[in-house]
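Here is the structure we will look at, set down as structure tokens.
The other protein chains are all here in position, but one chain of the complex has been omitted.
In order of appearance the chains are A, B, C and D, and numbering begins at 1 in each one.
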Amino acid sequence: MRSTNPYIPMPVEIVKITDEVDTHDIKSFRFKFLNAQDEARFQYLPGQFAELSIYGKGESPIGIASSPTEPGYVAFTVQRAGAIVPGLVTAALHDMEEGGRIGLRGPLGHPWPIEFLEKKNIVVVGGGFAFTTLRSLVTYMLHENNRSRFGDITVIYGARTPGLLCYKDELAAWEKRSDIKTIITVDKGNETWKGREGFVPAVCKDVAPSPANAVAVICGPPVMIKFTLPVFFELGFSKENILTSLEMRMKCGIGKCGRCNVGYKYVCSDGPVFSLAELEELPRDF
Amino acid sequence: MLKKTAIHQLSDLTSALMGKGTLVAPVREDAGFNFREISDAKQVDLNFHNTIISPKSVFFPQTEDFIRYRTGRPLQEAETVEPEGKPLILFGVRPCDVKSFEIMDIHFSCTGAVDPYWQARREAATLIGYAFDVAAPAEPEEFYQTLGIGAADPEGSDIFMVRRGDDLILKSITGKGEALLAGIEGLAGASADDGKFFDDTVAAGRNFKTRFTCVDAKAITKKLEDLFHNTDFWEKASNACLSCGVCTFACPTCYCFDICDETLFGRGTRRRVWDACMFTDFTLEASGHNPRTKVYQRLRQKIGHKYSYHVRKYGVISCVGCGRCTRHCPVGIDIFSIVEEAMKA
Amino acid sequence: MSFEPKILGIACNWCTYTGADLAGTTRLQYPQNLRVVRVMCSSRINPSFIFRAFQLGADGVLVGGCHPGDCHYNTGNLYARRRLAVTKKILEFAGLEPGRFRVEWISASEGNKFAEVVTEFTGQIKALGPQTKFKIS
Amino acid sequence: MAVSFQQIEEKLKTEARRLLESGQVSLVLAWGRGFDEKHPMPYVAKGASDVDGIVFNEFCTHNLARYLVRYPRGTKMAVAVKAADSRAVVQLIQEDKVKRHDLVILGIPVYGIKNPKTGEIIDGKTTCGLYNPVLYDILIAEEVHGQPVSSPYAVLAEYEAMDQDARFAFWKKELDRCIRCYACRKACPMCYCDPCFIDQNKPKWGEKSPETPGNLMYHLTRFHHLAGRCIDCGECSRACPVDIPLYLFHKKVAKECEEMFGQAAGMSIEDKPVLVNFRMEDSDKILE
Partner (left out) sequence: MSRIGVFVCHCGLNIAKTVRVSELAEFAATLPDVVVAKDYKFMCSTPGQEMIANDIREHRLDRVIVTACSPLMHEQTFRKVLAASGLNQYLLTIVNIREQVSWVTHNIDEGTSKAKALLNGAVNRSRLLMPLTSRVIDVNPDVMVVGAGIAGIQASLELANTGRKVYLVEKNSTIGGHMAQFDKTFPTLDCSACILTPKMDSVLQHKNIQLLTSCEVSEVKGFVGNFDITIRQKARYVDHDKCNACLACTEKCPGKSVSEWDEGLAKRKAIYIPFPQAVPQKPVIDREACTFFKKGKCRLCEKVCEQKAIDFEQQDTFSTVKVGAVIVATGYDLMDTRDLIQYGYGKYPGVYNALEVERLFNSAGPTGGKVILRDGKEPQAIAILHCIGSRDKNSYEHCSRVCCMYSLKFAHLFKEKTSADVYHFYIDIRAAGKGYEEFYNRIIEEDVKFIRGKGARVAKSADEPDRLMVEAEDTITGKFIRLPVDMVVLSPAMIPRSNAKDIARLFNLSTDKQGFFMERHPKLAPLSTMSEGVFIAGVCQSPKDIPDTVAQANGAAAEALTIVVKDKMELEATTVMVNPASCCACQNCVRVCPYGAPFFKEDKGVSEINEALCKGCGLCASVCPTGAIIARHFTNDQVLAEMEGLMEF
């Protein structure tokens, strides 16, 4: 039965699980909708998120890692939350196998502003597992129907160690392409690591993307964001042209439950995507 | 339409109302008055000043089931609890509380996603407002007048009631109210004098004085924004605050909720439960990060949300001055005093 | 059908659980209403376990530990004694019948005592009838 | 003998000013003006200029010991305490939540404090019935004597006379009213856990919704957590917006603990909380 009730999740089935990192606590899940009309209703753009819902455990808001240019499934990259007391939903999801079924509520929130990004050079900066919606964005932009809508694309992606990089195969594929500049860095390499070493902010400074007609889209752990934002500011990016996605505890995802309220915004329904200019409008309460 | 009934015949009225739908009205309980679904017409008691918990619970109950399911069973077997649309009569609501529904409507049904549970109940409800006694002074906690709400404002009600001595004068305000009032037999017609008394009461209610002087919502909004980083101010304001949830639970315009799963013996319910921004874990993220670990941050959020953020987002202050938060605060914190202090800061 | 109570047992690994095993190896017969949770020490029993057990519909709860002074962990049951005494008082003041919660010290060699206590306790619970006060309906 | 609230207020101000000016403490916990006379509020003076805000009147019910744990360990604090409140301070010292040497305890012997909601004088019925603080550094007024003193447990007689079913019916009715605003635990000086057990999800001890099972689990467990620690100040009951007489249950548990373990909470800083203690000679009788 199809419900328009925004609190009721749609049933989905896990069709593929990818173990992303060597610590095995980040996995990507591909879901297919069990009802065709749900799939038709789930129209999303990169940057949006959805509530993954497991009965008996609860719901967890997770950014959509797949791109609408990848039909047939919707994907999420999920970290098992909480080192000591595991997050109930993410732990349960991690224990599931292909064929398992959960609920999905969404798409929720605002996407990366695609129209705003069009015809501009895009610098995508990501750290660790927060790369998910950026992966969605890059995949979206690289799609043959979309590539021409955007200018130069530069991806700067870092993780603590080589084993902690997500989407390794895709990164390798991007590195081979000529229509995207891909820079991968790790804080600390290992014997087999041939790539760059260094923290993301430093690498950004090093790469120094031109601010001319460019937008920086940044997602990562708070500490990375904290040090990366000034780099772009110094490079000459305006606050309007620096975009990021905010984290806040959420429950309903539709701007009703009040939990993710920061100033006059609800992160879930007014965000999670904000420009630096918008963020500076908000009280520092997140 | 103007009607009246003797107070001692109130149960005839309430009994008639029960025939028109689910009746929710003030009932005297151990700890004070509350709005409850009426099963016996005699339960209704209008000898109250105001209820402990606001009547928001009628449309937005503290616990509301969304889904019922069995763990370990296929998802499709889960059963959605659909929003209720049965006729409901909410009787004896004070004008400030009536106003609160309007404010809540903006949030729940008029902006962004629609909350189907709120909307369904609201649409199915007929509101019978009830004027405060304008002859007696307001209670010290109340300040609805400050926020532009009269003690006897009929706006927002479908039917509005004013007490005149041993009589209750009922006036229909909307078509819906008129239809309901017309359908109730046994009510006496009211005289022109009653009509004048009604109008006088409404007018007296407008001039009714509560504690604070009127203030400009825009100015408050701006002031609170400017004051956000003044930690000293907020720490001082929150020195006494215990960070409990009384104020938010009693409040007619607080709408924060949690969605949780409750299971027993493999049977589970996904439900929403009122939550409070004053609780420590309200903003605790799975990562362990919590942007509001301190009492002052939470009190600032609460006051900022009601008088500043809400104004910027929805255009109205999210407060009707009913005074419940102050009345029930275990340490006597007065929310509007803080706003006044803020304006002076 | 006669009333068959559900009785939750919580037994310490070293004394009472072993004593219960001994009751088995010596083929003592006792009613089958008791379902035992094994913990390492009676002191592991969080008072809320007991409250929860009654909410889950236990008609009676029996806690078994080593005799005072014989605790495998030396002093665990001495703490447990105090804590469980308070637990019992709280339940009773909230209205639970006193007979529904019992703490017994049963050593590893007291298989017969285990069987006797279970038999007697089960009879007592049967006489009290179903526990409905705390049970979540 | 009438106690002059005015004199107490003056003495409090004098001592607070002296302590703050000498730098002996960095803050003084006392009472200050509320929105009206009947509602004085807990108040913190952090400098001599704040001292004028201190008030003391018959409605100063709040137990300020509750605020001690809010400040970082090692903060030098003065705290104004009435009799029951001083027991809370003692208990907090026992539990090492505050250090004795970080505190200046301003003891207020007083009779005639009223519950602002009911206007009733707070005596042995809803609190421990003491009028003189058990521990203090500075006594703010002369000790009061000759006031009505009854056992704080006398009020229990009616409830003890009830049979099991009546008790259950009584508490079910009372606890079913609970709206889970947690004012009781937040007003309680001994409820300093962060997070509270009831707020956790693994395991979930009780449901969040204000229905019988969760309410029962929350309150019963809280009674247990406070067993032998509740100092009977009655703040939980006064804080409760729906007037649940929590003090009755706490008193009953306190009475049992005192009988079983021979020690009342918060009477001596040398004591150890009874439920994290034992004596070899504890009798099995307590389990009967």
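Heads up, the rule we're going with is that contacts are C-beta pairs under 8 Å (C-beta built on N, C-alpha and C of every residue); 3 or more make two chains touch, one makes a residue touch a chain.
Note that the structure is a prediction, hence the values are computed from the model and not measured.
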**Request:** Counting contacts across the entire complex, name the shown chains the missing chain touches.
**Result:** A, B, C, D
**Hidden partner chain, touching residue among A:V15, A:L34 or A:M96** = A:M96
**Prompt:** Looking at D:R100, D:H145 or D:K202, which residue reaches the missing chain?
**Reply:** D:K202
**Complete:** Note that subunit A touches the chain not displayed via residues 84-85, 92, 95-97, 100
**Asked** List the subunit D residues touching the unshown chain?
**Response** 73, 95-97, 192-197, 200, 202-203, 205, 225, 272-273, 275-277
**Prompt:** For subunit B, which residues reach the chain that was dropped from this view?
**Reply:** 71-73, 264-266, 288
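To be clear about the criterion, only the chains that are shown with their structure count from here on.
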**Request:** Please report how many Å separate the Cα centroid of subunit A from that of subunit B, as a whole number.
**Result:** 39
**Fill in**
Per the C-alpha centroid definition, the whole-Å distance linking subunit A and subunit D comes out as 49
**Complete:** Averaging C-alpha coordinates per chain, one finds the centres of subunit A and subunit C separated by a number of Å equal to 52
**Item:** subunit A residues counted as touching two or more neighbouring chains
**Value:** 58
**Message:** At least two partner chains per residue is the criterion; list those residues in subunit B.
**Reply:** 258, 260
**Fill in**
Touching subunit A in the complex, subunit B uses residues 66-67, 69, 71, 74-76, 78, 80, 82-83, 107-108, 111-116, 225, 228-229, 255-261, 263, 268, 270, 272, 275, 277, 282-289, 291-292, 297, 300-301, 304-305, 308-310, 312-313
**Fill in**
Given the complex, residues on subunit D that touch subunit C span 159, 164-172, 197, 205, 212-213, 216-217, 220-221, 223-224, 227-228, 249, 252-253, 256-257, 260-261, 274-280, 282, 284, 286-287
**Message:** For a test of understanding, state which residues of subunit C touch subunit D in their complex under the given definition.
**Reply:** 47-48, 51-52, 55, 68-69, 75, 78-79, 81-98, 102-103, 105, 133-134, 136
